[in-house]
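Take this structure, written in C-alpha cells, and hold onto it; I'll ask about it next.
Missing here: one protein chain of the complex. Every other protein chain is in place.
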C-alpha cells in the first residue's frame, strides 16, 4: 500500500480526492489536513463525505507517507511542496503553482512572485496521456487545470499533425459551479446561478489561458493563438468545451480522425465518439473520462470535449498521475 | 399618485417591491435607499432589475412621501418606523418588528429588546384578507411572514368554524431559496442547495412559529398547538405548505368546504382548487395568489397551500395592504 | 382596442403571448384556439396560466378580429395565414413559414413544399429594429426565430459597417429548454436535461442557419458564412449567444462601438452594456430586451448577446411588431 497524505481535504477537489483514494486498492490515506476545520472529521464537514476514521489535522507527518496531494491555494501549495520534497516525499500538486514553466508568466497571472522557481523546470505537467513517458518516478507533478485538460486533450493530436490551422483557435467552454470553489460568494449564491448562465473572463483574460497556450507550444512550435471563453453553468460538475478550428485548406474528417485514433485508441480515459455524435456532460460526470466528438462544417472543425472538472479535471487525473509515477495500474481506483 | 419611499431596496424583497411599484398605476417611487450600495442604481446591483432612473441613497426625505415600505433587518425597521411615523408618513413594514403583539415574545425570539414596544398595539397585522376592516387609514402595517401567510390563510376558515380539531396541527412547509436572503453563506451556496433538499429548525424552533400561533389564537381562543417544519427547496421562489389537521370526529369535506368558500369566494388573491386537485408551486410563482387544495383522508384533512414567498409572502401583500390603507383598488399593481 | 385572435394558445409561445396580450392596454383577445385541448380554458391546461375567461376553441371567427397571431407548427401556419388574409385580417406569424424568402430553401430545410409561396415576397421579416420602416400597415409579418434574433441584432451594425471580417463568423448559442416545445420526449425529460448540458445540430445543420444567413445577406452583400452551434441549457428560458468575429486588420472597440450606438442608442429593447461587462441570462429573462456586450481580444470581437427566447425571441417581438404595424406605442404591453 502506498501511504498518502492530503493537504486541504475539505475543498471540493480535496473531498473528491478522499472519495477516490478511500476506494483505491493500493493507497492508504495516512493523514488529511485542513486549516480551518482541523479537529473535525470529513463527515462533520460534508454530510455526504464517505466516512473516513481520520481526524483533520494541521500537522503533516511527512515521515508517515510516500506521497502527498496538495489541494491548497496557489503559493501555499508551492511552499508545502518544498517541505515535502525536502523530506523525500513525492508531490502531486493540484494547484496552479507548477503548471507554468516561466516564473514571470506566473507572477503576471497569479499576482505573486513564485515561492520556488527553481522547481519549475523539474515539475512534470501531468496531462497524463501526453506526459506518460516523463511521469514514472517523478518527484513533482503539476496536475493541469480543468479547462486546460478539456481543451488540450483534443488539441494534442490536431496540433502535432501539422495541419494548416488558421489563428485563432476558439474555445467556448462551459463549467459547472464546483469549479468556483467552496467559499460562499455572490457569484455562487444559489439564486445567482440557478436559472442563469453567464460568461466570465472571456477572450484572453482567464488564468488558464497561458497554461493552455504553453502546452499548445509544446504540441507545435507555431501553434495558433487561442481565444478562450469560460461560462458558468447551473450544474454542479462537468466542463464542456466547444472548440472551433479553422483550416486554410479544405480538409475532411476522414483525414483528421486518424490523428486522434492513433493517440487515443488504447487510452482507457479518452473516448472518441463515432462520427455524427456530440459530447454531453452526461457522458462524463462522476468519471475520469474525457469524451471527444468531431464535426466538420465547411472548413471548420467543431470539437465537443467534456470532462468532469473534479475528476479528470482535478482529483481523478491526480490519482491517474500517481498511479503512473508509482508504476501501478493506471486505472487503479478510477473505474 | 401616491408618493412612496423604499428602505432597503436591494434585498430580494426590496427588489420585488420595486418591480411591482414601478408598474403600479397609482404609485410614484420617490426614493429608494440602500446602506451598502448607496450611489448606485438598482440596475447596477441586479442585472435583471427593471431600469429605475433613481439613485440608491442613504438619505430618506420623509417630506417627499406619503408612505414608506421597510425592507430592513428587524430592529432597524422599528427605528425607521418611529422616524417615519413622527414625520406623519404611513409605514408598511416588511420586517418582523411589528408582527408580534407581545414585546417579551419578540425579545425571546429575536434576541433583542423591541425598539418601540409602544407601537405594537397600534400596528395592524396585515394578513390582508383577515385584516381588511382594520387597514383603511392605518398608519402602521406589519406585513406577515411568508410561511405564516401560506399557513394562516387556510387555517382561518377552519379555526373560526369551531370544528373538533385535535392538537397539534402539523405544517410541513417547503420554501424556495430566496427566502434565505441575498447574503452569500454556506447554506445558500449553489452546490449546497442544488440537488439537495433539507429540513431546518423543525418542530417548535423557527421564528415564524410564535407569529403563526398568535394569529391562530385570534382565529379561535382554544386553538390547537402547531408543529412547524420548514424545508429548503432547490428553487428560487415559492412556498408550499402541506398542513395536517386531525379531527376527533368524522367530518366530511362537504361540511368543511363551505367555511372556505364563505370567506374566500370573492377574494381576488385566494383561490380554492376544485376537489381532488392539489396545489403546486407552479400555481403561484410570480403571482400574488394563495392557492389552496383540500383533501380528506380518514379523519385527517390534508391542506396544500402555496404562495410566492416574494409576492403574497412579502412585497405583493405589502402593496395589497397599501392599496387597502389608501382606499384604492385592492388589486392595483398586482394583476 | 385592437381585437386579436390566437391560434395555438397552449404551447409555451402561445401561453406567453396570452400573458402579454392580457395586460396589453390596447388589445382585446377575442378568441384563442387549441386543437388538442379545445373546450378547456388555459387555466385548466397550465396551472400557472393567468385566468382568461375564454374557452379554447377550434373554430376561429375571423370576422371578430383585426389581427391573428399564429403559434402553429410550420405548414399549418401558412394555411391558416392564407385564410386569415383572405378574410382581411392581419397576420403575425410566429412559425417558420414566412421567414425564408426562397421556397426551395424552405422545402430543403423544412421537408415540405411551401403551402403558399406566393406570399413569401410580401411577408415582412419582423426583426423589429431592422424592419421598422416596412412594418406599418403590413398585412403579413414573420416573427424571426429565437436564435436568429439573438444573433442578428448584434450582427446588423457590424455587417453594415463594412468592416474587414473574415469568414466564418462563429455563433456558439445556448438555449433554455422551453425552446424545445411542450411535447414530452426523451430529450426534454427532467433527468436528461437537469445536471446536463448538450450541443445539438452544430455546424451547419440547424434550421435557423438559412434564416440567419439570409438576413446577413441583407445586411451586407458579401457577408461571411456562419458556423452555428446550439446547445441545450438546464434552465427554463433564455438564450445566450457568444459570437466570434475575426477581423483581417487590427480594429479597436472604440472604432466598432459607434456602429452599435448609432443604431441602438434610442432603441427601447436593445441594450448595449458598458465596456468590460458581459451579458448573462439574468439580464433578460422575462423581458423583451436584447442585451449585448462587446469584448475585443486580439483581432477577435467576442459578442455576448442574450434574449428571453419566449419574449424577444417569440411572443414579445410578435407583439412589438403588432404595435408598429398598427401604429401604436411600440413598447405597449411590453414594459
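We call the chains A, B and C, going by the order they appear; numbering starts again at 1 in every chain.
As a convention for this text, a residue touches a chain if its C-beta (ideal position, glycine included) is under 8 Å from a C-beta of that chain, and two chains touch if they have at least 3 such contacts.
Being a predicted model, the structure only gives us computed values, none of them experimental.
Contact with the chain not shown here comes from a single listed residue; of B:82, B:107, B:227 or B:251, that residue is B:227. Per the touch definition above, the residue from C:28, C:132, C:182 or C:257 contacting the chain not shown is C:182.
Listed by residue number, the positions of chain C touching the unshown chain are 12, 177-178, 182, 184-186, 188-195, 234-236. If you put the missing chain back, the residues of chain B touching it would be 168, 170, 172, 174, 192, 194-200, 202-205, 225, 227, 229, 231, 233-236, 238, 240, 242, 244, 246, 278-282, 285, 295-298, 300, 302, 304.
To be clear about the criterion, only the chains that are shown with their structure count from here on.
Looking at contacts between chains, the pair that accounts for the most C-beta pairs is A-C. A comparison of C-alpha centroids places C closest to the centre of the full protein. Put simply, the C-alpha centre of chain A and that of chain C have 39 angstrom between them.
The distance from the centre of chain A to the centre of chain B, with each centre set as the mean of the Cα atoms, comes to 47 Å.
With centres taken as mean Cα positions, chain C sits 38 Å from chain B. Within chain B, residues 195 each touch two or more of the remaining chains.
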